[in-house]
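Encoded as structure tokens, here's the structure I'll be asking about.
Only one protein chain is missing; all other protein chains are in place.
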Amino acid sequence: MEINNSLKAEVLVEALPYICKFQDHRIVIKYGGHAMVNKEAKNWIAQDIVLLRFVGINPVVVHGGGPEIDAAMRKMGKEPEFIHGLRVTDEETMEIVKMILVGKINGDIVSKLGKYGGKAIGLSGKSGYLIKAKKKKGYIIKDNKKIEIDLGKVGDVEEINTELIDILLEKKYIPVISPIGIDDKGDIFNLNADMVAGDIAAAIGAKKLIMITDVDGIMKNIEDPSTLFKKLTISEAEELIKEGMISGGMIPKVEACINALKKGVESVHIINGKIPHSILLEIFTEEGIGTMIVKD
Amino acid sequence: MEINNSLKAEVLVEALPYICKFQDHRIVIKYGGHAMVNKEAKNWIAQDIVLLRFVGINPVVVHGGGPEIDAAMRKMGKEPEFIHGLRVTDEETMEIVKMILVGKINGDIVSKLGKYGGKAIGLSGKSGYLIKAKKKKGYIIKDNKKIEIDLGKVGDVEEINTELIDILLEKKYIPVISPIGIDDKGDIFNLNADMVAGDIAAAIGAKKLIMITDVDGIMKNIEDPSTLFKKLTISEAEELIKEGMISGGMIPKVEACINALKKGVESVHIINGKIPHSILLEIFTEEGIGTMIVKD
Amino acid sequence: MEINNSLKAEVLVEALPYICKFQDHRIVIKYGGHAMVNKEAKNWIAQDIVLLRFVGINPVVVHGGGPEIDAAMRKMGKEPEFIHGLRVTDEETMEIVKMILVGKINGDIVSKLGKYGGKAIGLSGKSGYLIKAKKKKGYIIKDNKKIEIDLGKVGDVEEINTELIDILLEKKYIPVISPIGIDDKGDIFNLNADMVAGDIAAAIGAKKLIMITDVDGIMKNIEDPSTLFKKLTISEAEELIKEGMISGGMIPKVEACINALKKGVESVHIINGKIPHSILLEIFTEEGIGTMIVKD
Amino acid sequence: MEINNSLKAEVLVEALPYICKFQDHRIVIKYGGHAMVNKEAKNWIAQDIVLLRFVGINPVVVHGGGPEIDAAMRKMGKEPEFIHGLRVTDEETMEIVKMILVGKINGDIVSKLGKYGGKAIGLSGKSGYLIKAKKKKGYIIKDNKKIEIDLGKVGDVEEINTELIDILLEKKYIPVISPIGIDDKGDIFNLNADMVAGDIAAAIGAKKLIMITDVDGIMKNIEDPSTLFKKLTISEAEELIKEGMISGGMIPKVEACINALKKGVESVHIINGKIPHSILLEIFTEEGIGTMIVKD
Amino acid sequence: MEINNSLKAEVLVEALPYICKFQDHRIVIKYGGHAMVNKEAKNWIAQDIVLLRFVGINPVVVHGGGPEIDAAMRKMGKEPEFIHGLRVTDEETMEIVKMILVGKINGDIVSKLGKYGGKAIGLSGKSGYLIKAKKKKGYIIKDNKKIEIDLGKVGDVEEINTELIDILLEKKYIPVISPIGIDDKGDIFNLNADMVAGDIAAAIGAKKLIMITDVDGIMKNIEDPSTLFKKLTISEAEELIKEGMISGGMIPKVEACINALKKGVESVHIINGKIPHSILLEIFTEEGIGTMIVKD
Partner (left out) sequence: MEINNSLKAEVLVEALPYICKFQDHRIVIKYGGHAMVNKEAKNWIAQDIVLLRFVGINPVVVHGGGPEIDAAMRKMGKEPEFIHGLRVTDEETMEIVKMILVGKINGDIVSKLGKYGGKAIGLSGKSGYLIKAKKKKGYIIKDNKKIEIDLGKVGDVEEINTELIDILLEKKYIPVISPIGIDDKGDIFNLNADMVAGDIAAAIGAKKLIMITDVDGIMKNIEDPSTLFKKLTISEAEELIKEGMISGGMIPKVEACINALKKGVESVHIINGKIPHSILLEIFTEEGIGTMIVKD
């Protein structure tokens, strides 16, 4: 469909109330993993983020990179191993994690944002001690007993130090953050990107956390888009987990969302990165897209 | 034509390179007179200006108000009188000019901008001695001789004091300026709004000056839109005046444009305010609209 | 009386403790209506205000304009109508109110202040949404029953947004504010200037509110200056209203004073603008002039 | 003569144009020596300086202290010794100089300014290396030959470091500076206060340098006040020195004035501190007092 | 012992954790009296203070000067007189106190700090009304009754005005403060330097107060260094006073320390200025030196 100029102008003007509403607010965008495989999607998402920045909104990007890490490990002849969804991370794996997250994915996002005119800057949790982390305790259940096991360099967020993000946002940079944490001794940990995104959103006072995934949101029946939940409260989401309606990899994602909401983020949105310009659709249309989760 | 969300998003994204290009720049918009009679046009223009502000561009509005002043004068039983296009302005007329420009038109623009989310602030040349002016000498030609006559409170811009505009732009306000000047003794003068717009554009280092009128631009044949000049240099415009192709009320307007260009403004645009969202079309499309005048 | 230079110097020096005491404080001056008719008084008041600014005090001016509005209405063949002291304000009247207040009176004050070296800037409640207002409900008493009536565009102050005043005071501008408010829909309202002055004084943390009138203050017997109350507490003033000693137009003025005091202003002063330099006399002499009202 | 309040107000208002003219400018006041012996004069001068500060002018005080140093030396049984007007300053004398200038005179001025509401701060050339100095070479003429002699700790100004003064003026402090210099090795020197005042005035971009003395200015006949020169150019002053009309202690003072003018100060004023409020008279009256020296 | 370069580098590096720990903190150093007699000690202390400043710590110096004042008084033929350790301070004595403290000692410290590269600035309590004081009531015990006596210009600290210190520290100056206070009437008072140091430390939020003395700290047996208390709590120190283990001039010093701790300083250190670089040893070594007193 050809759009003539006059309609273009109207579209821009229709965005006004949304621009006005989110002016000067901070929005964290979790972006990565499966949603990032598609090259076109990468462009859409980068354009959307740069546009947010130009219309006076402060986006902060947190990315993951599971599939790329798996691929790199396999290429180096190392089979990825997971326990309860957590990647067992020995020293060698940690090296690969850093190289892929920081050296490849983060840099690619920064380049893409730069290509569309954004001043992006790649950070990891080590930058200015941005993400303080501690070793995560792993468990397996054996004979009905929880047995503690060592997951290696897997960590939990302990504290977000927002100074650096504040400085960069004030100067109109777009921070792009790899989910790597550091402890007081200088040890480095692999962190869950969804959780990092939620904790950063809470720490910097973000109004929204947008989780870009490769599904349309939370659905009753994953095969049937018409069963999408447009809006859930925390309690409703927790109920859906209990009932098993939310399952698999969606569980930790929803838990990260609930964590962010409980720490103060106003709303969390699970949206589908394969839909062109899904971030803009979420922010600049009345109905939004995907599943929105809010406090009770 | 219905536009679906996905196309909307694309339109927004297409604006990115233009937003990027004009980021943090200042643009003066001369707005008024005949273009302001239409209520819808007032809304379009206000929306466009607020949108510019939100996408990081610094608009400054200068308005005129000839037709409204004429109407008010007639309502009060006073016939407007012009000599070579300059309004003869006795004390009583000056009172009406102030009431209409500052009390009515300026305030209406400020309200409209506010309605769409802009932080607008009405100013006149008296505000913080923004526009220093001096009495203009009028002439008539009689028996082939120039005879000096008194036009009353008609003035010329002498100096623009940008301090107040700088302060307000830095805090993201949209200044809306009435073309009234003041001299050292505190005397008030009625100024030509086009000239004021050009002088302010030059003084504040504006990249563009946009003159909103009620015609499509400069045309070979005013009846035939296909004869529109898309782009002129100063010399070409001067030539067209000499040839009589530019005539009547368009002459002082083009002279104000040339004055602004000579004082440093990069480009001046004469556009038609009756075209919806003409400002956005000028700034956010490749081809622009109206007539652009640039240095040789 | 000739004053020699040495005495002049002494006078300046005597002002020191008062300058010191009010240094960096904010003072709201309500100025207008009948006190403004006299041309000499306008000069005195402007000089006094500029002097305050130069000695490090931050004056904010709020003006009224009842008599001028009446005159303009009558000139346009429209008879002013009041119900319980409130001007019935239809759309046409509102247009006149704006033109007179903003286009004439406000501008004249700004010019006068400029003439004496002040950097004044005219504002109305629309400027940067400075005064949020809402429609006022009017009543008449008929057959002992309160009947709601429509007063048109008459409003009440709902909220003062001090951002713009703060910015301007910091840069040493003198804000001159017309009592016009705006609601969320962009509708404009005519407000009581005394009440606006009091609300602004409270909102910006003013130390003093000075009400310039055409009488010496609150007097037991309006014919006898020796019956002036030099100082009243809120309760005493309320008592005087109850007793009928304060009556007519002075009632809403004193109510505005009490409102300001209850919202935090330290002292309110009702002084006579026809006394030369009454503001300076109030601030720079031990005994002050007029009636001071303070908290109980 | 009793002055009533209304006249007081008029006097304040008459000062407006002068306050306006010198707003934000810096003025150096050299103050000391004989002019400081009189207790009343000390009060007048302190009041004047504080008043300048409050009306938005930035005074900087430089003081001398010859008579007090002489007195202290004699009290300690040491006879002051001068060669060509320069105090021979051995180590012990230097200790006395510091104690009297910094410990006594500077502190007394600071206290007095504080008493009238000024935020004064005492400095010497050592404070933040404010006055870099070097040893002065002394000469005597013997048998028509210049013979170099050692004057001890007498120095010349080499460089003024304005950082500290700038910081303090910006925060509205009144710097009070003792004429003591320091060299790179940390050695301390006794400097000529007039010269220090001139060099500081030039270095900080002062508009005026006011030299407070105990005479009315430069006079043809020192016994006859009617022979006062109201205004001199540099050349005229130099001529008067050559002619011997300016003589004795006035010579180095006028040389310091000329030095200041040549380095950029706009005007220098030699006034009589025994006239009450002479600083105010100089700044706030049309005719000024004393002798003004300006560039040719 | 010759130290080679490589060991030098190691020493610098060992200081890192301490530098890091005290980064941006404020430390008050009380310095003076007997500890200042030794010329070498003056150099050590000045070097230490400048070094602190360069490694990002904010030192503030408060000095005393009892012995020098005694010497100067005796030189002028005046015998110092003390009642309960407080110097009886008549007008003449006060003049000497000011000259010695401000004119001599303060200036000498400023020069020394300057010599080692520090930007020092001498202040007294009069500077910008830094130390507000009030007259101290003196007592003698006669026939078991407390009889009030007049100690002259002896004062107590009433309030510390930190504005000036804050401004100077922010610009990396080292304030050097003489213990002289001022009251509202401009009267000057001689204050106890230890108490001033403690009150300033508390007022500016210092982390440490270091009292430089001429003994190693608090000792059980003053003759036996091995009886030094390395660390005391407030209660323990108070107990030692009660038991008489702390006696004489050490009592008011310890009381000043306790006062500072109670007002919020984290730790107070009594150290020996005769030990080379005792300040650095206290701050940059694990074990520190002298006696540390902390809250219970």
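Think of it as A, B, C, D and E in the order they're written, each chain with its own count starting at 1.
Everything that follows uses one rule, which is that contacts are C-beta pairs under 8 Å (C-beta built on N, C-alpha and C of every residue); 3 or more make two chains touch, one makes a residue touch a chain.
Everything quoted here is computed from the prediction, not taken from an experiment.
Contact with the undisplayed chain is limited, among A:Q47, A:T93, A:S124 or A:N272, to A:S124. Of the candidate positions A:K8, A:R53, A:R87 or A:K112, contact with the hidden chain is made by A:K112. Considering A:K39, A:K145 or A:K185, the position touching the chain not shown turns out to be A:K185 (whole complex).
One chain is missing from the display, and on subunit A it is touched by residues 75-76, 95, 98-104, 106-107, 110-112, 114-115, 119-124, 126-129, 163-164, 167-168, 171, 173, 180, 182, 185-186, 188. In the full complex, subunit E touches the omitted chain through residues 1, 3, 5-17, 19-20, 23, 44, 47-48, 50-51, 54-56, 116-117, 275-277, 280-281, 284-285.
One rule holds in what follows: only the chains that are shown with their structure count from here on.
Of all residue numbers used where subunit A meets subunit B, over half belong to both copies. The two sides are thus made of the same residues.
Separating the CA-averaged centres of subunit B and subunit E is a span of 68 Å. Look at where the CA atoms of subunit A average out and do the same for subunit E: the two points lie 55 Å apart.
Rounded to whole angstrom, the centroid-to-centroid distance between subunit A and subunit B, based on C-alpha atoms, equals 47 Å.
Residues of subunit C in contact with two or more other chains: none. Chain contacts here run in a simple line, from one end chain through to the other with no loop closing.
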